[in-house]
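Please see the structure below; I have some questions.
Entry: chain A
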Amino acid sequence: MTDQTPALRLEGIVKTFPGVRALDGVSFAVMPGEVHALMGENGAGKSTLMKVLGGIHQPNEGQIFIAEEPTVMTSPIEAKSKGVVFIHQELSLADELTVAENIFLGELPRKSFGRVDWKTLYDQTNAILKTLNVGFDARTRVGDLSIANQQMVEIARALTVDPRAVIFDEPTASLTDAEKVVLFEVIADLQSRGVGVIYISHRMEEIFKITDRISVLRDGQYRGTLNTAETNEEEVTQLMIGRTLDLSRSESTHQMGDVALEVRNLSCGDLFEDVSFTVRKGEVVGFYGLVGAGRTEIAETLFGLRDPSSGTIMLDGEEVRINSPADAIKRGISLVPEDRKAQGLILGMNCRDNMTLPQVDDMTAGPFVSDGAEVAIFDQYRDKLDIRTPGWRQLVGNLSGGNQQKIVIGKWLSMHPEVLIVDEPTRGIDVGSKSEIHNLIRELAAQGYAVIVISSEMPEVLHVSDRIVAMFNGRVMREFTAEEVTEDSLIQAISGLETDKVA
Partner candidate 1 sequence: AFGEAHMDTYTIGITQNNVGVDSYQTTYEQAFIAAAEANDNVEVVVLDAGGDVARQIAQMEDLIQQEVDAIIIWPTNGEAVIPAVRKASQADIPVIVTNSNIAEQGFDFVASFSGPDNITQGSRSAEIMCDRFKELGIEDEAQIVQISGQPGYTTAIERAKGFEDRLPEVCPNVTLMETQPGDWNREKSQQVMEAFLVKYDDIDGVYAGDDNMGVGALNAAKAADRAEGITFVGATNFAVGYEAMAAGEYWGSIYQSPVDDAEAALQTAIDILNGEDVPFLNYFDTPKITQDNMDEFEKPVF
Partner candidate 2 sequence: MKKETRANLIKQGAIWAFIVVELAFFSIAGEFLSVTETAFMDFDNMLLLLKQSAPIGIIALGMTIIMINGNIDLSVGATFALAAIVLLDSMTWPFMAAIGDWAIPLAWGFALLTGVVLGAINGLIVWKTGVDAFIVTLGSMLGYRGLVFMYNGEQPTSHLNWTLVDFAEAQFLGLHTATWFLLGAALLLWLLMTKTVHGRNAYAIGNNREAAVNAGIRVGPHFLWNFMLIGFLAALSAVVFYSESGSVNPNDGMLYELWAITAVVLGGTKLSGGYGSIISTLGGVIAIQLLRKGLGHIGADTETVNLVIGLILIAVLFLDRQLNRKGREELKT
């Protein structure tokens, strides 16, 4: 591999934003036919580096080489024309258009008079979708797809051209296992065609499964490259965060209290039906299921965002009606939503204001908002969650994806809820912070909080939960205790294969 010319190479890249030196002289090369992992903590500069490569940002210093030709990437168009395909971390799709139009966005096949060649478009798209083995077709409106399927549409874009290099920026953050398998096949195929693949992810098991080499960034600096075959998780983590992690689960030593939340026969249209479960104080209940299983909708109903069509919700043994999020908050329920960009954050607002938003009414001295109280909260959770930002005045939109997620978590933790619901809490979060968040969830339970964790990552659910509710198609299939659960039985339950539903 070393004697080949690299598919692309970056040398001494420096990129600064006001107040942030996001990249500090990064050099790095990808060989043809190689899957090269790029790792680093949240905010280490991975996405920024890729945006430089993809022509979205201009570097302050440094040089890009494509097949050893010095190149200036002035725009995404140019990057594309030079064979660099970029699958973004944040979805970059037009909701109102069809899958086909999105996949071929910017390069729709043409006939005379600038007409779209629909036949070619749909045929080519369907061919691509077939290789991806997805359950929707070329004419589906993208807005009607689940987030996971939208991610698959993004991935399909890599297959439309004959690229020299493809960048995947956290493609699996919202994919299920089945879809991941398909993605890995796609990557293997690209690899066999001699394409250089850059793969960004915080998931170690994936990295070790599919990549050839791993380059690590830390605080915008290049920390070195390891051969995947010759290294292990500890070494990579050490390089990323400067220490090793203790990933073992702290066994619950605390006593579980009374039932904090009880849900009986709750239904909401055809979103979910006849759902019953309880959560005790001090307990972490994990909700596991395939995308579309209806877990998010249950959370939204508990948080007053949807009206249930039947069933009851009881808090501390008392039946309640929750009409709005304000209601839910008053009753001590918090929800860390699934989609941080759309539901969790106000991107044009600064970090502090975002974090204190639900409790701004209480952050007052007289009729006015008290800066001091707000900053105190922000500082506390910035330290607790290790949020990387130049200061509370930074607009949330300028934070890295993972740090944005931490702001959302901090926002709801600072509310000291009795029932905390977290929906995909570690999507896009680096290993270090992820284990911190897991510890935090355990810690909260130990303090007597009732916690619901919705996650599509089996290791996560297994790791944090005292009990696991398996859902399929809007129904609860089975409940497991931490002791009895096995991966196999869980997979069976969520794929609807198991029929002995718990009463």
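Keep in mind that, in the parts below, a residue touches a chain if its C-beta (ideal position, glycine included) is under 8 Å from a C-beta of that chain, and two chains touch if they have at least 3 such contacts; residues count from 1.
The candidates were selected such that all candidates are chains of the complex that A comes from, given by their letters.
Just so we're clear, the structure is a prediction, and the values are computed from it rather than from any experiment.
> Considering only the touch criterion given at the top, point me to the candidate in 1 or 2 that touches chain A in this complex.
So the candidate in touch with chain A would be 2.
> If we count contacts the way the header does, which residues on chain A are in touch with candidate 2 in the complex?
54, 56, 75-77, 80-81, 86, 88, 92-97, 101-102, 105-108, 110, 113-116, 139, 141, 144, 268-269, 271, 300, 304-307, 309, 324
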